[in-house]
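Submitted below is the structure of interest, expressed as structure tokens.
The other protein chains are all here in position, but one chain of the complex has been omitted.
Let's turn to subunit A:
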């Protein structure tokens, strides 16, 4: 039952049943708690991570099905060295409770990688799976536009 996976560039060997979702491997085994548990049924997006750059709900990906390198919020940037999108989140003071924001940021980062200058309709489409009970949507939208502009400059 030993499985190898790469998270944020670091290889890990974990000893868990094959059907344990990636979410719980990250949180309870590897200790990366930035990825959050919200619903367990892919209905809220709090657990969003990227596998080979694609945004996925880690509560729905079994350990044995992880098909590529995993990037979590911790791998995107750190407090001392934030990614452009995280800087935009801080500039717009997006977070309230903050619990869903790791997932929002991972989803938005995947959107920007594919669509560098998204329209509001494209943001609606990409982000509607990510629930925020605090209602931070207007600032998330603004932060995505700001991050897009900033990433275009560089």
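Keep this in mind: a residue touches a chain if its C-beta (ideal position, glycine included) is under 8 Å from a C-beta of that chain, and two chains touch if they have at least 3 such contacts; residues count from 1.
Here is the rule we use: contacts and distances are computed from a predicted model.
Note on the omitted subunit: UniProt lists it as "Isoquinoline 1-oxidoreductase, beta subunit", one of the names in "Choline dehydrogenase", "ABC transporter permease subunit", "Molybdopterin synthase catalytic subunit" or "Isoquinoline 1-oxidoreductase, beta subunit". Residue A:95 is the one among A:95, A:112 or A:148 that touches the chain not shown. By the touch criterion stated above, the residues of subunit A touching the omitted chain are 16-17, 20-21, 23-24, 27-29, 31-41, 43-44, 46, 72-74, 76-79, 82, 86, 89-90, 93-102, 105, 123-125, 127-141.
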